[in-house]
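With one protein chain held back, the other chains of the complex are shown just where they sit.
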Amino acid sequence: MNYTLNNIPERTAKPRQNGLTMVMDKGLSLRQVEDFLEVAGGHTDIVKLGWSTSYVTPNLTEKLKLYRDAGIPVYFGGTLFEAFVIRNQFDDYRKVLDKYGMEYVEVSDGSIEIPHEEKCEYIQTLSKDVTVISEVGSKDEKKIFAPYKWIKLMKAEIEAGSWKVIAEAREGGNVGIYRDSGEVRQGLVDEILTQIPEETIIWEAPQKAQQVWFIELIGANVNLGNIAPAEVIPLETIRLGLRGDTFNHFLNMK
Amino acid sequence: MNYTLNNIPERTAKPRQNGLTMVMDKGLSLRQVEDFLEVAGGHTDIVKLGWSTSYVTPNLTEKLKLYRDAGIPVYFGGTLFEAFVIRNQFDDYRKVLDKYGMEYVEVSDGSIEIPHEEKCEYIQTLSKDVTVISEVGSKDEKKIFAPYKWIKLMKAEIEAGSWKVIAEAREGGNVGIYRDSGEVRQGLVDEILTQIPEETIIWEAPQKAQQVWFIELIGANVNLGNIAPAEVIPLETIRLGLRGDTFNHFLNMK
Partner (left out) sequence: MNYTLNNIPERTAKPRQNGLTMVMDKGLSLRQVEDFLEVAGGHTDIVKLGWSTSYVTPNLTEKLKLYRDAGIPVYFGGTLFEAFVIRNQFDDYRKVLDKYGMEYVEVSDGSIEIPHEEKCEYIQTLSKDVTVISEVGSKDEKKIFAPYKWIKLMKAEIEAGSWKVIAEAREGGNVGIYRDSGEVRQGLVDEILTQIPEETIIWEAPQKAQQVWFIELIGANVNLGNIAPAEVIPLETIRLGLRGDTFNHFLNMK
């Protein structure tokens, strides 16, 4: 930090198990990745190349190298996994992961329906070679699960080998743990937290109000995901109680 | 593409007559143009320097050169044409087009009222020297035309020499073919398509929901315009059924 302020909430240090910031790159150029790393690399724990953008992104190998050289793990969005699975090309997907030297993979069922045991088998298989992040929740706003169902799914996926489970929100932040309006389904989150260790969950929280909500509920070191590259510095100040939104929250806790 | 996925909708190849992506540059720096071209140049067919931004943009000549060197046609937004016309400076505008070596021009009447024959004369005059794109629809949300009127205007402008006609939406996507809410006026679009060849129209669709709507109606190779530079890669994945929004649409078509 550039100067000393007293009574700032303590942040975990990299490599982190909690307090993670997961960033979504939906098509940065190489130079834009460098710019992002200069400013936000120190506050970023993991980067997702959003959904299937890696399919059409030029200079993919060079981009992956930039992230890795900065010590930041990178993975392809879960929609890509689903695009291979629905086409019966799971083996091809494993070859793609190999070809690009991916050390992390996302397993999700946001756009397709897979029996949950099958999803857990994918997690088990892949977790032998790479670190698996699995996502719970549908991209379909009509599919609303009861809290006990979320918990059951998350537990099974962690047992199958997931390093972290992601609570789905879409880029727009309006499905899964959120209502249409982008508001958090608070009862759902509270109930999940009674059963699943907080550090095992990454909450997708693309919108500022959602980030604020989770930071006030869980603290400076909540795991948050789908953060836009330009929003990492703002998010870091919210975690530290140095933006208007959480300014008083942390002061009042003392 | 970086790897092989089966059953991906076929995209037309550049130089395209349909499946065009028209991007709006509202003030990129030279280096930002280079970044944009690196990532999205291969998926961009034509670039508009939004409305009159070219009036206040530094290094305009260098910027135009960057786009041309990348083989991407570039033109000034229609509001600039209107700004000259309303000041009785049409001849000056032609000199500006000459000075900057413009090969494309937009003729519109979104902010001013011109008798339609006069608009068509401008199209006719300009199309002798350059490729004309003309825009139908007002920026004024109170001006709503009946479908037969849209069709009549489009037909006349194509006859007068327009290469493509653009269906107006504003940057915010809330006038012309859209309702205040940004929702598409579906009946209007259906009716236009009964009379005007689909490849002749560029639909301004700055918002993701609008892009999805047109891709589901017309297909992967619909012409879409007013796309933000950072949204070209995301749009390309939507065209290919590789983002949640159109994931099932193309699978179900087989």
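Couple of notes before you dig in:
To keep things simple, chains are lettered A and B as they appear, and every chain counts its residues starting from 1.
Rule of thumb we're sticking to: a residue touches a chain if its C-beta (ideal position, glycine included) is under 8 Å from a C-beta of that chain, and two chains touch if they have at least 3 such contacts.
All of these numbers come straight from a predicted model, not from anything done at the bench.
Across B:2, B:32 or B:125, the single residue that touches the chain missing here is B:32. Against the chain not shown here, chain B presents residues 26-32, 50-60, 79-80, 82-84, 86-87, 89, 92, 96, 99, 110-112, 139, 170.
Where chain A meets the omitted chain, the residues involved are 1-7, 31, 34-36, 38-40, 42-43, 230, 232-234, 236-237, 240, 242-244, 247-248, 251.
The rule is short, and it goes like this: only the chains that are shown with their structure count from here on.
The distance from the centre of chain A to the centre of chain B, with each centre set as the mean of the Cα atoms, comes to 35 Å.
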